[in-house]
Every structure is written in C-alpha cells, then in structure tokens.
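Heads up, one of the protein chains got dropped from this complex, but the rest are sitting where they should.
Chains: A, B and C, in written order; residue numbering restarts at 1 for each.
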Amino acid sequence: MGSFIFKRSFQSILSLIFLVIVVFFLARMTGSPAMLYLPPEATQDQIDAYNALHGFDDPLIVQFGSFITGVFQGDFGNSLQYSRPALDMVLAAFPTTLALAAVTMPLVLLISIVTGALAAYHPGGVFDRLASLISLIGASMPNFWVAIVGVLVFAVTLNVLPTSGTGTWQHWVLPVAVLVLRPAGVLVQVMRTSMMTALSSVYVKAAKAKGVKARAIIFVHALRNSLLPVITVASDQAAGIVNGAVIVETVFGFPGIGKLMIDSVLMRDFAVIQAAILVTALAVFLINIIVDISYAFVDPRIRHS
Amino acid sequence: MLLSVRNLSIQFPSRAGLVRAVEDVSWDVNAGETLAILGESGSGKSVSASAVMNLIETPPAVIPQGQILFEGHDLLQADAETRRRINGKSISMIFQDPLAALNPVYPVGWQIAETMRVHGIAPDVAQARVIELLARVGISEPERRMKDYPHQFSGGQRQRIMIASAIALKPKLLIADEPTSALDVTVQARVLDLLKEIQAEDGMGMVLITHDLTVVERVADRVVVMQAGRIVESGTSAEVMRNPQHDYTRRLLDAIPGRAGFSDIAAGRPMLEVQSVSKIYGGLARQFARLRTQPVRAVDDVSFTMAKGETLGVVGESGSGKSTLARMILGLDDPTSGVIRFDGRAMQGQSEAEAYKMRRRVQFVFQDPTASLNPRMTVQQIIAEPWAIHPDVLPKSQWRTRVAELLEQVGLKPDHADRHPHQFSGGQRQRIAIARALALKPELIVCDEAVSALDVSVQAQVIDLLKDLRRDYGLSYVFVAHDLALVRDFATSVLVMYGGRIVEQGPVRDVYDNPQHDYTKALLRASGVIPQQAA
Amino acid sequence: MRHIILALLACASPALAGPETEVKIVLPAGPDRLDPCEMPRSVIGRIIKQNVVETLVELNYADATLMPRLATSWTQDSPTEWTFKLREGVTFHDGAPFDAAAVIAAMERTIDPALTCITRTKFFDGVDITATAVDPLTVKFTTAQPSPILPTLLAQMAISSPNTPLGVYTNEPIGTGPYRFVEWVQGQDVTLERSGEYWGEEPVITKATYVWRSESSVVAAMVATNEADLAFSIAPQDATDPDMDKVYPNSDSAMFRLSVDVPPLNDIRVRRAINLAIDRTAFLGTILSEEATEATQQVGPNVFGWNDSLTPWEYDPDEAMRLLAEAKADGVPVDTEMRLIGRPAMFANSNEFVQAVGEMLRAVGLNVNMETLEMSQWLEVANKPFDPARKPNIFLTMHDNNSGDAAFTVYFKYHSNGRQSELHNPELDALIEKAATLSGDEREAAYNEVFRMIYQDIVSDVPLFHMVNYMRIGPRIDFTPTIANAVELQLAKLQLKSS
Partner (left out) sequence: MPSSIPASVTAELPAAQGRRKSAILRSLLRDRYATVSVIFLLIVLGCAIVGPTLLAEQARALNLKGRNAAPFSLDAGWMFILGGDALGRSLLARIVVASQNTILISATAVLFSVLVGGILGLIAGYRGGWVGDVLLRLADAIMTLPSMLLAMIVLFVFEPGVTNVILVLAVSRIPIFMRTVRAEVLELKQRMFVVAARATGASTSRILLRHIAPMVLPTIINLAALEMAFVMLVESGLSFLGIGIQPPEVTWGLMVADGRNYLGSAWWLAFWPGLAIMLTAMSLNLLTNWLRVVTDPVERWRLETEAR
C-alpha cells in the first residue's frame, strides 16, 4: 500500500508540473494587465512604468524562472489587484470551497447510495422509476438556473431561507442543494446499475440460502460490493465540484476559491491564478489518493494484492 | 421421509416464450442418505433444488404444480419468513464455485458466524463455534485464518469454508450443487470424503447435484438422472451404474473417458523440441491494483521432444504450469530460459516474418470456446479470419465454400456460417474453434484444456472429432488437460506436470499401467481410472 | 419532498439586518483595496468617500459647484497659486491632528510615483504641484502651469492620516470622516462604524456593513427580504417596487465611438446614417429605464461645459438609407463588415442593447458583426495605439465625468494626443488646449464650441444615453439618491423612517 501511495504521489507531481507550466503560459497569453489597473487616461509612460514595476517587461522565460524559484520558497508573488501575497488570498478563500465540498460530497454519497440501492432492489418498480426520473432531472438542470430559482422561491416567496451570503447554517442550504443536484443525479444511476449486478451474484444467492434477511442482503452483502464504481465516479464528481463552486459562489456571494479564480482570470491577476490552480490541483490529487485508499478499504482483494 | 419433492414443475417466462425448466419432477431423500441428481448443463438438475431453498423468484418464474414436503410440511405453502428460518438452519446449501459464493469483502469467519447469527445465536458464541468448524473442515490455524478473506484461500479450502458455514447449525439436509466440479481432481476427492464424514457424524440427508458419474459412483446411495427437465431414470447408484435402463444414461456412462483402448501411432521425425525451458513470472506489474508480486517459477526446466504424428498429453492441476507451457509453444510467451524448436527452427528471437510464417503451421484450441470466439463476429468471419491474416493461403472468392466444408468436417451445417457464437451450445462452439484451427491446414494443434469446459458426453464427441482429424490429416496435437482419464485414450504419450516441473513422462501405456511418481498415482486414483483401493 | 424541506426550514428565519441604527448596503462588486488614494474609483469611493476620508473641497455633483469641507475657504493668488484655509479642531481617527502638515503629507502620498494611485494618474499627472504650509491652518498650492480648476482637482483628493504608510498600499483607511474603518473580511464584507468624535453633526446611522453580489435578482431579493437596507444598483426589470426602487442618474454616458479613419466610416454620410438608424427612444422604458435620457454629447448637464444647444438625433431609417445609397454611389464601400463591439455587463442589459442596435443597423443595410469583448480585450481596442489594420469599429463606450469639468473628458477623448481619441483635427486640438487654460464663462463658451464641432461638424460618434441606476432602498431607510451616488454614498445623509 505504502509504495502504492508513493507511486501515486509521484505521478501526481508530474501532472502538477505539467499543469503549472501550461497555466503559466496560457494565462500570460491572455494579454497584459496594465490597462486594467491604470485609468483609461493613463499615458504610455505610466503603462511602461507599471509593467516594469511588476516585471511584465521581462521575457516570458525569465518571468517563468523567477516564478518557479519563488514557488520553491513558497512565494507565489503578490496579487496585482489586492497587492497582497497571492498564496494568503488563496488559502483564505480555499476553506470556504473546501467546506462546501465537504458538506456536499457526503450528502451526495448518502443520497445516491441509499436511493440507488433501494431502486435496484425492485427494478422497474414505482420507486425505481421515480428515483431515476428525479435523478435525471436533477442531473440535467443548469445549476445557476437552479440557484436563482432557489433564491426566488425559498428566500423571496416562501421567505424561509436567506438569499445569499454566509453566516448561519441556513445560508448553506441553497448553495449545498445546488451543488448536490448533479453529482447525486449521476451517482444514483451508477449505484443502481452496480447494485443490480451485485444482487444477481452467487454470494447473494448463498446469503439467501443461509437465511439472511432481505434488508441485510442489500445493505450488508450487496452494498459494499457495489461501491467501487460509485467511488470512482464520485471522485471525478468531487473534482468537478470546483466548477459548480464557481457558479454557486458567484450567485450566493460565497468567498470561495472558485469565484477567486474567475475574478483573477478576469483581472489578469496571474499570481493568484497560479496559486489557486496549484492549491486546487493538490486538493484534487489528495482526493484521488484518498479514493485509492478507500478502494483498498472497501475491497480486501485490492488491499492484499 | 426427510424431504420429498412431488410432481414439481417450474417454468420461466422468457422473450422466447415459456421455458419448462423442470416438468413433473418427483424425488425424495431420507436422513443419513445421499441422493444424487445427475444431468448435464441445462438438464434442469439444479432447478428443483433451488426451489427447495426458495431461490427461485416467483414472479417471474411460475410453479404451476407440485409440492416440496419438508418433514411433511409443504414449503411452497409456507410464507417467506418461515422459509427464511428453515434456510441455513434445517436445510443448507453449498454451491459450485466457492469463490463466487463467498462474499469477497468479508472475512470468512464473519461469514460462517453470520449463518448462526441470523438464526439467533449470540455473536460471541458464534465466534467460538467458527473456530471449531474451521478446524473440523480441515483449515489449519483457524484462529488466525478466520480473519482472512476468501481470495486468500485455495479453491479446495474455500469449498471447505462453504461447508463449514453450511453445517454450522447441524442442518437436517445439505444440498450440494456441483460441489466439486470447479476443483482440481485430487482436491475433489478430498472434499467429497469430507462431506461423507460429516454426513456420517451428523446423520444428515444430502442432495448432491452433479454431472459427473464418478462422483455419483463414489458418494451417492440413490440417483435420479435428468434430461431436458424430466427425470429419465432413477434407482440406487450401484444398479444404475451396472445396468442403465434409459439410453441417455447409457450414453453418459459410455462417455466416461478412460474405458476405451490406448491409441498407438507410429512416431515420425521429431517436430517439437523443448529444451530445459523455464518461465518465471513476477516482478512485473499485475492487472487491477498494479503492485509487485513474488517471482513465480511457472515452468521450471522442462525438456521433451515430440515427433510428427504424435499426440502429447500434458496433464497437471491448476498451477502446474501446463497452460504456460502451451502459451510458450504457441509463441504467445517467451521462455525466461531454454529453447523451443519447431521443425528444427528455434522459435525465440526469430524475425517477425518468420514468426508470422510459423503461426500458420501451429494452431490452437482453447479451453473456453465462449471466450475464444469474438462474440461480435459471425462464424463465417471467425473461421475466415486466418485467411484474412494470411491472404496468400486462400483467395477471398473461395472463403465461403471452404468455410462450408470446414463446418461440415467438424459436424456443423454450412448455413450456420452467418450466425453468431452465442447462438451455439458449448460443444458446437468448440467445433467452430476447431474449424478455425483447421483453416490454415496446420501441422500441429495445441489444445489447451480444449474439452474441460464441456459436458461429459460432449467431451467424448469432440475427442472423437479430433481423432478423426488426426487420422485424416496426420495432425499432431499437444493436448493439455487436468484429467488423466481424458488423455488416456487419446494421447500417444504423456507428460505429468506438478509445480512447473515434469514429474513423469513416457508412452501413455507405461504411465497408466505402472505409474512411478506418487502424484501420478494420486491423479489416476482421483480420476477413477484406477479404483480407490488399488496402489 | 418539498414539504419536508419547508417543514425542516420553518424554524429557520433568515438573518435580518442588525438593530435599528445599523445598515447593510449591497454593492455590485467588492473592493480590491481600500487605499484613500484610490478613492475616485467608484467601487472604493462608494465605501470610504466622505465617510472615512474627506476632501478639502466637496463637489456638488448637481451643478458642478464647490462646497467647503475640510477647507473653509480658498483663494487664487495667481494663475499658478492657490491658498486654502483649513477647518479648525479636526482630528484623524488615529488621533493625529488635521493641519497643514497633514494636508501636505496626504498630497505627497497621493502623488508618490511608487503607487499607481488613480488620483495621481487621473487628476494630478503632469500637474507638477507643490504644497507649502503658510501657518498650521493655511496651505499654499503652487503649480508649474496655470491651473484654473485646482479646487475641482482637490475635490478628488482624499486627506488621509499622516500616519498612513508611504510607498505601499494600505487597506485600512484612516481619515477625518464621521465613520471609522473597522474591518474588511476578504470576499465577504467591509464594516464601518460611527467614529463618535466627528467635527460636524453626528449622523444617525451607527454602523454600516458593505456586502457585494453580482446577480441583480439576488441583490433585489436581499433588500426585499430585509436582509439588506440599500442596494446601489439593480437591473430595470428587477426594479418592480416603486416604493423601494429609486432612480438616479449615474453620471455615465453611453455612446458608440466610430473609427473615423477607416472606410466606410471615414465618410460623414455613413456616420450620420448610423446615428439616424438607431431608434433611441425605443430603448427607454424597455431595455433601459424610462428615466434614462437621450444624450446629445459625451457629458451630461451636470458637467461644466455642457452644450445645451445640441439636440438629439431623430430616428429616420429612410434618411439613413438615402445617405448610404448616396455614399455608395460615390464609391464608398458601405457594405464592408463593421465590428459592433460591446462588453458584458457594461450597464444593465447592455448585451440586449447591443444586439438590438445590431439588428437596427442591419435593417438599414449595414453589414455589422456583433462582438462582446471582455474587459481587457475591450481596453486594447479602446486605447491607443490603435491597430493600424483594424476593421471599422462601432465601439460602445461608457464615460463618466464625475469630476464636474469638461476638461476631464475632451482632452483624452478628442485631442490628437488623447489616449482614446480617434480624432486628429488641428483646429479642434487648438481649441481644446485653449479652453483648458481659461476659466469662468470663457471656459464654458470654449467647451460648448468644442462639443458643437464634434457633434455637428465632425460627427465622430453616436451619442446614446445619459444612464440612470435603480437604487433599491429598504422600508426603514429614508433617502433619495442623487447623481452623487455614482461615486459616493454619504452615510450621514441616510435617515431612518420614524416608524
């Protein structure tokens, strides 16, 4: 196992390096920030002065060099926009998004596993049809649309939830609900399919022959065996949550990393983009490793091979 | 009368219409007695047993008539809960493939204990009992092993664990569905012995579902023979074996290999030379969770020579390295050391072109015809593919007619050419595989467990086909099998492999008439070629 | 399902704004820094201007006149010299006294080249100004060139505490205003608090929290549900409640700038045709608020120099087509593809606006291709140096002159050396340069002439509207927004409804 994790981490580093390089150059291809930070009236001298001040007049490769050396000293440079250390800003914003994900994913798993399992027990039954219908709808609604409708319905019309912002637990209900929707919709389907495979296996037959109760057969025998594919898909969905976060944070004014990234791209705040990408990438790779470990936890065959 | 099935019929609705799985079947079994239900795949032999265990879902299945009387009460009338209480407590069941029947993600101890827990025995009591049971079925160090998972045991051990779980509550009746057919022959024998012992101790009744007459002969008191969902013959196993009434039963008996005479064939010049060949696996990345494994000597310093026209039987149990050897002869794997010469030319390190030429002369038939035929190709495409690969053999214009001929040679109809493999029975599929092997008019055909997956009667037919082809085309075979009996009347000489090494080799007659190595003897005994008491 | 949720949430009542005298204000976007020297940027000014930091002189946005604030009076001693008398007994929130030294410190920090403060780059660049203390409460400003509008410039300069660090941006503004800066939680909110020792009248509001949301519908909902008391701007379609939604001119003027050098736009008939082809009135009360007004020139009536004799363009597609036909006849390539360039969220519904205009221009037979450029791409097109190989542009711009004097508009938009000027007309240049040096009525006359030339003789662009915003004001608050709120919101002016 240990060597395995080591291998994975090594691979992750490779992808990470690749990622950093791509982002660095791509970002700078989007044009110079100077005009964004100077008044429209600014003169060419002012612009040159500004570029010199932030080293944008160096050749790209030089900029890249200094960026890399900076990174190894844990210094991602300062935010043009906020003139604060980029890493600090990212680390300040990251927990919110992390929290969103940390609330969302368990919910998603709980919902999809229970629903999927029950749906699979009587395929074609009323519950099954209902479940797949709802999950389909959930998975195919534009999330910003859901978000805004959610505000209008629950905050304005029914007035049971705050419109936006952070603070009380009620503030989290709508954003989380929006984030849960798609992954849950997808996972219910996955869970249902893999549960049906598990239920048709011989060991389930054997369990019946032992006299095991129906509920135990589903939730003890079949469930754990049908988890692997769910975990796989779930990890991809988890990585995708940042995308949802971008929109949720924009609509609900959550101070998270998704919004930070978008804003910094808009404002050509390269330092922040790089720091943000690196941090999220690390997080995603962490998720991947956790997933690999949970494979081994769920299936002893992997643990022992 | 412990359990008696009366006029039972079971039907499955399918898109193809109503399938009569069993029709008006009656049988019964007493305490301490063993009833064998004998039949080939699809004969419906296990359906009635599944009905006893309430494993048949109704709907979709329908049970239009019949009773299942357990100690006088009709289980078919009982409600699900009652039947659940009977399952595992009064009647328990073990299955053909223990690996599939054990839940891969729970420790075996837990699974055995579960049987007891679900029937109201306190977990700690159950735990203690598990250790006894494991010891009883012959698992060493039970305290430690009970924490292990199914995949950490050998096939035989898994079946023992299944048995342990089945007998945990001293059931009155044990239903064993093909309990040994997935196991190596020598292991089969031991598992059957275990079942007999336990039965002797607890005096439970046993229903043994099998396709294997030797098993019946060995353990059953009485036998019912099933064909196409009906019982065609029944009686004490002794008399059924002695003078079978129904000709289906007779065919089954005749089909038992190892009763015909030896085949003697004059050996020609040497064709295949294998010189101190070894294959070492491991150290390389494995499938799935890709991790390093200990090096394994799959084949260990094997040498032999085979002459043209000869049929070499390679016999051994799983893990003996016989299949690895076959793969190397086919050039699918390269030996770690040693040389394999075909017709005097070394197969290793030859150029792409040479290898390509050689493949035309050496063909193959694999164990599982279902797996070795591409399900998305028609028979025509499958048999013609070798010509597509070796275009100079046969002009495209003649493909169809040639395929038709080949199909007839292997006993199929020309109009089968446009079907897909899944539309054929196992035997027929294997015939298709053989037709494909013949397409290139090879000199040597390597058969890797070519008949092991087939029903006994079908085995015989396929073997006969191979014999005819040998006669007509002077083909040579390397015939890999785990059952000595099969090889006996087909091969001209035999290799017995164990743990990657050759433990005995020689002309088939010598090896069978006076085996030298103990392992060979064990094999012979297990496969019933020589009677229990002998040697 | 939904019922369960409701049941679950029934207990939860949304968080209301704090006690009676505290307010929560919603901005369209959050601040990126809170340095006093960046005050002229509305995103910052709306929070700190005249609340935390004050100016020597306060601009009356309604009529572009000047009012005393931290300075009690001022006089022009010579074309290059101004003297300001300072208010007595004023202290900064950090206890530092407000005196001549403080003013000089603030001035020096503002024009410090180490910081790219907008106050310097926009108003004091090349002004070359020095401040000297005559006595503790008198400051003398001297400029290299004559500077007739120095007081107007000073209305833009924040007087921050002399303890404010030099050479680096600060995010903790310290001033003399009625409110003290409390904290700024990144991405979340900014809090101000009544300082308690203000030199002027104590305001009613004790505490103000600023939050920001980008979705107009959400913003509107926040005030509607009493989560917030005041939202700076919401889209017209969300301004559905006349009791809460108050309209105010936001000093922005929208117009299309035409690239007059590139054919076919180098032909005045084509430029006229475009002006005639757009049905401005159709937008009022539909995509735009009915309160917005048709523009005749780049600046609004509130700006000194505005020419009241210019009249809006009529909508006359037939005339437009006639002009185009005429031009075509003279060999002008009128059907060359032109870029109709907009920018997302330039103003509420600006996307719809651009699409509609596109269709109107198509209707008179012009070949336009709509493009929406994101900010920095948009700026590359907006500013010199212009791409010599560019297509003819019909370029949507927003200009806000909230410093009250036409000088801040005409130079950089119409002078040959103006950074966003498509024009290079020596006559016009001379006039612009002259106007800058004049003052009083002469100055006004000069700028009137400038605008007349641009919009009648040259027709270098398509004036559209003087924009308005909708401010949504909660039931507790008594306030009427003015044009000033484009750049500031003086909390002191918020009253509570006596309920």
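The rule is simple: a residue touches a chain if its C-beta (ideal position, glycine included) is under 8 Å from a C-beta of that chain, and two chains touch if they have at least 3 such contacts.
Please read all numbers here as calculations on a predicted model, not as lab measurements.
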In the full assembly, spell out which visible chains the left-out chain is touching.
A, B, C
From B:R136, B:R360, B:R402 or B:R501, the answer for touching the chain not displayed is B:R360
Filtering A:I5, A:I137 or A:A214 for touch with the omitted chain leaves A:I137
Could you tell which one of C:I104, C:V247 or C:M370 touches the chain left off the display?
C:M370
Contact partner of the left-out chain, one of C:A62, C:A114, C:A282 or C:A430
C:A282
Even though one chain is hidden, which residues of chain B still touch it in the full complex?
12, 14-16, 19, 21, 41-44, 47, 50, 56-57, 60-61, 228-229, 287, 330-332, 355-356, 359-360, 363-364, 366-368, 371-377, 385-386, 388-390, 418-420, 422-425, 428, 436, 440
Contacts of chain C with the absent chain, listed as residue ranges
215-217, 220-221, 235, 237-238, 240, 279, 282-283, 286-287, 344-345, 349, 351-352, 354-356, 358-360, 370-372, 374, 376-377
In the complete complex, the non-displayed chain touches which residues of chain A?
11-12, 14-16, 18-19, 22-23, 26-27, 29-31, 136-137, 139-145, 148-149, 152, 156, 182, 189, 200, 236, 239-240, 242-243, 246-247, 250, 258, 261-262, 265, 277, 280-281, 284-285, 288
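Here is the rule we use: only the chains that are shown with their structure count from here on.
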Given which chains touch which, is the overall layout a line, a ring, a star, complete, or other?
line
Most central chain, judged by mean C-alpha position against the global CA mean:
A
Busiest chain-chain interface by contact pairs, anyone?
A-C
Separation of chain B from chain C, taking each centre as the mean of its C-alpha atoms, in whole Å
86
Rounded to a whole Å, what is the gap between the Cα centroids of chain A and chain C?
38
Please report how many Å separate the Cα centroid of chain A from that of chain B, as a whole number.
49
For chain B, give me the residues that contact two or more of the other chains.
none
Which bits of chain A are touching chain B when the two form their complex?
3-4, 201-203, 205-213, 216, 221, 224-225, 295-296, 298-302, 304-305
Across the complex, what residues on chain A touch chain C?
30-33, 35-43, 46, 49-50, 53, 81-84, 89, 92-93, 96, 148, 151-152, 154-156, 158-171, 173, 250-253, 255-256, 259-260, 266-268
List the residues on chain B that touch chain A in their complex, please.
53-55, 84-89, 92-93, 95, 97, 100-106, 114-115, 118-119, 149, 151-152, 162, 165, 286, 288-289, 291-293
